[in-house]
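First comes the structure, then the notes that go with it.
Presenting chain A:
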Amino acid sequence: MIDLSSKLEKLSLELVEKNAHLYKVTVKLENLESILLSFLNEFGYITLDSINCRDDLEEGLFTITYCLQTEKRDHVVMVQTSIDRENATLPSMHTLWPQAEIMEREMHEMFGVDFPTHPSLIDFALEYWEHMPPMRRDFDTLEFVNSMNPFRDQRGDNLDVKVEMKKRREEKKAAKLKAEQEAAAKLAAQEQQNPDSEAQNNE
Partner candidate 1 sequence: MIFQIILLIMLAYVVGFIYFGLYRNILARIQGRYGPTIYQSFYDSIKLFSKKNTVNYGWMFYLGPIIMATGAVLTLILVPVFSDSDFLRSATSQGNLFVLLYLMVLGPLGNALAVGTGGNPFGVMGVVRGLTRLIGLELPFYIAVVGLIIAANSSDIVHIIDMQKTGGLNIINHPLLFIAAMISMVGFFGESPFDIPGAPQEVYSGPRTEFSGKFLALLMSQGSLFAFAKLVLIIDLFLGGADSLWMLVLKTLAIFVTIIFIGVVYGRYKVEQAVDFLMKIPTLIALLGLARVIWFG
Partner candidate 2 sequence: MSDLKNTIKIFHGPQHPGITGNMSVELDLLGETIKRAQTHVGYLHRGFEKLVERRTVVQAFTIVCRICVPEPDPNEENFARAVENLTGLEISEKAKYIRTMILEMQRLATQFLWMGGQAGSIGLGLIPQWSVCDRDYMLDLFEELTGGRVYHMYAFPGGVRRDIPDGFLDKLSDLMNYYEKRITVYNNTFFDNTIFKSRAIGVGVVNADEALKNGYVGQTLRACGIKRDVRRDMPYLKYDQLEFDIPTRTEGDVYARALVRRDEMLQSIRILRQIIKQMPKDGEILQKIPKHRKFKLPADDTYVQTESARGAMSYYMAGDGSEKIRRMQVRGPSLVHAYTLLEKLLVDSQLADVAMTMNSLGICPPEIER
């Protein structure tokens, strides 16, 4: 691993050790293609295990992770890069690794990332999908489900838990308040009655 680390240092990249079998390199988007090429041809990372995409909505980025393995398959190197969320575009890697074709097809469908050089950006899992790519974090699946599908009665699952809990707490609070008020009113009434009884007793 020191070997790879020193090689990467020449490219002014830092290899972070996550655990004994997992390493991570963060690269810039413009260097991505050349670095992946050198990973494949020079460092011997001949297998692409997967391409993962993460939606960092707050920063307006997609974080793309290429997980690479050598011939020995005894460790994984994550090559990570970030792309802009709006007009997300990535170079297609299917010429380096054929299996990238299908992974990129999925990413195109689920996140709306565009691959200009990709040979077949057809449907992967969805069919006639007209809405926002569903894995984006701003796609509200709960709202979508409620607009598409009526639920059977007596099922409260389609409600937001947080809102419902808040509502329930407020209801509880209100009930408690009401009970207190009632108790106070009762007490007051008793106090009102009591003088009479005391008066009766006195008599």
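The candidate set was assembled so that all candidates are chains of the complex that A comes from, given by their letters.
The rule is short, and it goes like this: contacts are C-beta pairs under 8 Å (C-beta built on N, C-alpha and C of every residue); 3 or more make two chains touch, one makes a residue touch a chain; residues count from 1.
All values derive from a computational prediction rather than experimental measurement.
Chemist: Thinking of the complex as a whole, which of 1 or 2 is in touch with chain A?
Modeler: 2
Chemist: In their shared complex, at which residues does chain A touch candidate 2?
Modeler: 18-19, 21-22, 46-50, 52-56, 63, 65, 67, 69, 71-76, 78, 97-99, 101-103, 110, 123-127, 134-135, 137, 139, 141-142
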